[in-house]
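Dumping the structure here so I can ask a few things about it.
All protein chains of the complex are present and in place, except for one that has been dropped.
Order of writing sets the labels: A and B. Residues in every chain begin at 1.
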Amino acid sequence: MKLFKYELRRNLCNKFFVGLLIITFLYSYQVMGGEIVLGTANTAPFSLWSFGMYLSRMLPILLITLLFFVSFLYSRQEQEVRRITETTPMDQKQLGLLRCCAIMVGFVCISVVSVGVSLWFYAVNFRYTDFSHFLLPVLLTLIPAMLFFLGIGVIIGKIHPAFIYMLMPLVFLLGYLPMPNALDLFGSSFFQKMPLSLPMGAGGEPAFTVPFSVWIGKTMYAAIGVFLIIWGVTCKSDKTQQTHKVKPGTSI
Amino acid sequence: MMNISVQNLNMTYPTGKIALRDISLDIKSPNLIGLLGPNGAGKSTFMNLLTAGLLPTGGSILLDGEPLVHKEKKLKSKLGYLPQSFGLYDELTVWQFLDYMAALKGIRDNKKDIERVIQETNLKDKRKARIRTLSGGQRQRVGIAQALLGNPELLIFDEPTVGLDPEERISFRNLFSKNAQDKIVLLSTHIIEDVQSVCNRLIAINHGKILFDGTPEQLILSAQGHVGLLENQQEEQGFKVTARVNTANGVHYRIVAKQLPFGAQVVEPTLEDAYMYLIGKEGDKQ
Partner (left out) sequence: MSFFSYIKVETSRIFQSKSTWLVMVLTLLCPLIGYSVHQTAVTATTASFVLANPVLAGGLGGGILFALLALYEFDRVYKYHTDALTESITSPLLLGGAKLISLLAAALVTTVAASVLYLPYTVYRMGVVFNFLEYLDCFFILMLPSLWLSILATTAFYQMIRRVDLSFVLFAVFTFFSLSPWAESEYILRWINPLVPGLSDDFSNGIIFRTAVYNRLFWLSILSGIWFLGLLCVRNYRKGLFGSFTHNVRKAYLLELSIAFLCFGVYLYHAEPYIDHSPAKIYGSGVGGTQTIVAMDSPYAEENSNLTLVSTQLETDIEASRSRLKSTAVYQLKNSSGKPQECILQINPGYTIDHITANGEAVSFTDKKNDHEHMKDIAVSLPSEEEIRLEVRYEGYPKIWSETRRHLSGHKIEKDYVELGGIHLRPVINASDEGAGVTGEITLPSELELISSGKTAQVIQVNTDGTKTWRIDDPSGSASLFAGNYVKKELSGSVAPIYFYYSQKHENKMEKLEIEQILENTITYCTNQFGPLGYTEVEPFSILETAGHMFGGGSSGNLNIMDESHFSEDGFINFHSGATIADSISTEIIQTWWLQGAMVMDAENSDWTNGGLSVYAAYRMAKEMYGEGYAIENHVKEWEKAWSNMNRNFYVRHPEYANILPEKYIADLQVEFSTIRTHAGMALKVYKAAQLIGEDKMDAVLTELYQNGGTEHPPFITWHDFLNACGLKEEELNIDEAI
C-alpha cells in the first residue's frame, strides 16, 4: 500500500498532471459544447449514444495522458533509480504490476474530470440528471482502450522509450479511422452509425443496444491489453545479455 | 554471519569484452574489503555479479554455500548497494525517498530505521528537502543512506565518497568501518586514503584478474625497495613517476620501479606507491 501510495503521488502530484487536467477540462468542455450538444446521429445530446461519442472523442487525450504515465516507467530518471531498486528484495514483477495499477488510477482520475464535465454540462443545460445508465458506455469505451494501450505502451517502451511518444500521434489518428463496429476500439464509428440503423423507441430515441460482436471486440482488446501488461511486466531481461548504459567515465 | 564464495568466475559481455577472468576468492563477515583497480579493470562488473545484477558466463558465486542464482531474494534481503551512478526520485523529499526504499526492502518498522540512517549520513537538516534541491554530495549521502536501511549484512559501495568533502569522507570512512564490525563491507574506490585507513583486506583487480588479495600492509611490503626519490631527471626510463615536486633545488621525483635507477634514494613505500608498483608490474608482464 505504501509503495502504491508513492507511485500514485509520483504520477499525480506534479505540475505536469495538473496541466493535463486543465487541458482535459478545457477540451471536454469544447467537445461537449462544440459537437455533442448537437446530438450524435440525431439522438439527444444526453443520450447514451451521444455520451458514448463524447467518450470516444475524449479518448485520444485520455490515452495520451496514459502513455505519458507509461513513459515515466522508461524515463532516464527511472532507469537510473532502477540501479538501486533492482537490488531490493521487492519482486520486480509485483512492482511493475503495482505501477501499472497506479497508472490506471491516474487514467481513472483524469477520466473522472472528463465525465464530470459532461455530467455538469447535461445538468446545467438540459436539466438532465439521470446518470445511472452512463456506466455502460464508460465501461464499453474507456476500459478496453485503457487496458489495450497500457499493454501496448508497456511493451513498446521496453523496446525503446521513444516509441511511446511516436505512438501518441497514432492515437489521434485512430480516433478518426473508420472501422467495423467489432474492431472499433474508440467507438466513434459505432456510436455514429448504429443509432441510424435502429428504430425510434420510447421518447423518440433509439434504444442503446450493443451487438454481441462489439462486446466480443471490446473484450478481446481488453484481454490483449491485460496479456501485454502481464507479459511486459513479467518478462525478465536476460542478464547475460545486459550491457548497462553507463555514464562516461564510469569504470567497468 | 555471511559467507560468499567466488569460484572461477568469468564474465564476457556480448560485445566480446572479457570483464572478469577466473576470479576466485572467499569473503566472510566481518570484513571491510577495499577493491582497487584502474578504469575498466572489472570492479563494477564484479560488484554487479555479487548483487545479482548480472549472471556470470562462467564460474559461480555461492552465498552461504548455495548458488547465488537460486538465492537472489535471500541475498537482496540482506544487501545494501550503492552503485557508482544512480538516480533518485527528484520530486520526493529525502524522508519520502528513504521511506519508499524502506518499503521496497520490506522493512516494517521503518521510521526508526530512517531516522537512524538520516542521522548517520548527516542529512538531518535536509530530511524535508526535495531531492532536486540537493547538491551532488548530498545526493551521494542519500544514496549511502538508502544502502544502510534495514541494517543489511552485505554492504557494497561503488565509489561512495565521490562528491564528498574531506571531512565527510573521513566521517563515512568511519561509518563503513563501524558497520564492518559485524558485516561484510565491500568498498570500490580510486581514493587510496579511503581504503588505507579502514580496510582490513585489499583486492586489486586489473584486466579482469586479481593481482593482489591481502592486507594493506602486505601490499606495502611487496613494494619495499622499489620506491625511490630522484632529482632533476630528464627522461623517464623504466619507472613510473608517482609525484613531482618543484623545489628550490630543482624538480624532485618520487618514482616506482622494479629496478630503481642509479642515483635514486630508496624510501619507504606508501600504499599508493605499492598500488602503482603492482599495476606497473602487471603491465610489464603483459
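Everything that follows uses one rule, which is that a residue touches a chain if its C-beta (ideal position, glycine included) is under 8 Å from a C-beta of that chain, and two chains touch if they have at least 3 such contacts.
Nothing here was measured: the structure is a model prediction, and the numbers come from that model.
J.: If the hidden chain were put back, which of A:P45, A:G106, A:P144 or A:G157 would touch it?
T.: Answer from the full complex: A:P45 touches the omitted chain.
J.: Per the definition of touch given earlier, which of A:C13, A:I159 or A:M200 contacts the omitted chain?
T.: A:M200
J.: Which is it among A:S56, A:S71 or A:S114 that touches the chain not included here?
T.: A:S71
J.: Which parts of chain A are in contact with the chain that was left out?
T.: On the side of chain A, residues 15-16, 19-20, 23, 27, 30, 33-35, 37-39, 42-45, 64, 68, 71, 76, 125-126, 165-166, 168-169, 173, 177, 200, 204 touch the unshown chain.
Operating definition for what follows: only the chains that are shown with their structure count from here on.
J.: Report the inter-centroid distance (CA atoms only) between chain A and chain B in whole Å.
T.: So the centre of chain A lies 46 Å away from the centre of chain B.
J.: Which of the residues in chain B come into contact with chain A in the complex?
T.: Touch residues, chain B against chain A: 13-15, 17, 19, 37-45, 48, 51-55, 57, 73, 76-77, 79, 81-92, 96, 99-101, 103-106, 143, 146.
J.: Along chain A, where are the residues that touch chain B in the complex?
T.: So the residues of chain A in touch with chain B come to 2-3, 6, 9-10, 13-14, 76-81, 83-91, 95, 239-244, 246-247, 249-252.
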